[in-house]
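Here is the structure we will look at.
For this depiction, one protein chain was excluded, whereas all remaining protein chains were kept in their positions.
And then subunit A:
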Amino acid sequence: MALTRAARAPWGEAAAAWMLSAPAVLAYVLMLALPTLATVLLAFTDFELGATGFRWIGLDNFAEMLSDRGFGISLRNTLIYVGLVTPGSIAGALALALLIEAGLRGRTLFRAVFFLPVVSLTVAMAAAWQYLLHPTIGPLNAMLRLAGLGAPEWLSSSSTVLVSLAAIGIWENLGFNLVLFLAGLTAIPRELYAAAEVDGARSAWDRFRLVTWPMLGPTTLFVLTITMIRAVRVFDTVAVLTQGGPNKASQVLLYTMYEEGFTYFRLGYSAAVTLVFLAIVLAIMWLQTKLLDKRVHYV
C-alpha cells in the first residue's frame, strides 16, 4: 500500500517511468544511437576490416565517391529505379483501388490477390521471377516468341536489367499502396459525390477530378513518400538476381554499400555510401513535411 501511494507521488511516478523506459533506452543507445553515430564517424576514416589501424581522412571518402565511376552509376541507377517504381506502383495501385471500390463484388478476393507479394519471401519470389524472365526457358519469352516478338534477355542485358528490376519492384509495392488507397477512398464522405453531381459533375472523370483526387491528397502524399523510401532501399532483388551486373548496369546504393563493406571490407568508404543513402531518405521525408505544410490539407 505504501508503495502504491509512493507511485502516485510525482517522484515515484518519475522513478517508475524511468524504470519502465530503461530497457528501451539501453537498447536504443546500444543498437541504434551509438551504431548510427559510429557510421557517421567511420565515413571520415579509411578504416578497413582486418587492418591494424585507421586514419582520419576528412572528406576523402566523399571525394573518392565523386570521382568513382561505379558510385556515379550506382547513384544514377538508384534514382532511375525510384523514378520508375514510384509512379508505376502508385498509378497502378490507384487505378486498381478505384476499380475495386467502384463495386461490391470481389473486394476481399482482389485485395488479397494484389496484396500477396507484400507477404511473400522476396528472395523466393525473385527466384520465381528469374525463371519467368529467363531468356531461353522462361514462360514470358516463350509467349513473346509465340506472338512473333523478340526474346529480350531481361535480366542479363545491361539495357533491360534496370527496367526488369523496376517491374519486379512495382509488382512488390503495388499491393501495399493499394491497401493504403482503399483506406483513403473509404474515408471520403459519400455526400461529397452527391453534392458534386448536383453541381454538374456528371461524368466519372469529373467526379474523380473534383472530389476523389483532392480528397485523396493526404493519402497520395503518404503513399508517395513511403514508396520512394521503399524503392531507395532496393537490395534483395539485386542481391539475388544480378549482383549489380551486368557491367554495373543494376548497381544500386545499398548493394554498393554492401559490396564495399562486406565483400571488400572497406568500411570507411562503405559508411560514406551509407550516409549518402541516409541523406536521400531524409531528403524525401523533409520534402513530405514541406508539402504537408503547404497544400494537401483540404479537410
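As a working rule, a contact is a pair of C-beta atoms (placed from the backbone, for glycine too) under 8 Å apart; a residue touches a chain by one contact, two chains touch by 3 or more; residues count from 1.
Definition applied: contacts and distances are computed from a predicted model.
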| item | value |
| --- | --- |
| Name of the absent chain as recorded in UniProt (options "Glycosyltransferase", "Phenylacetate-coenzyme A ligase", "Carbohydrate ABC transporter permease" or "Nucleoside-binding protein") | "Carbohydrate ABC transporter permease" |
| Residue touching the undisplayed chain, where the options are A:66, A:146 or A:198 | A:146 |
| Omitted-chain contact residue, chosen from A:62, A:115 or A:208 | A:115 |
| Where the unshown chain meets subunit A, residue by residue | 1, 3-4, 7-8, 10, 13-14, 16-21, 23-25, 27-28, 31-36, 38-39, 42, 49, 96, 99-100, 102-106, 108, 110-125, 127-129, 131-132, 134, 136-139, 141-143, 146, 171, 174-176, 179-180, 183, 190, 193, 226, 229-230, 233, 235-236, 239-240, 254, 257-258, 261-262, 267, 270-271, 274, 277-278, 281-282, 285 |
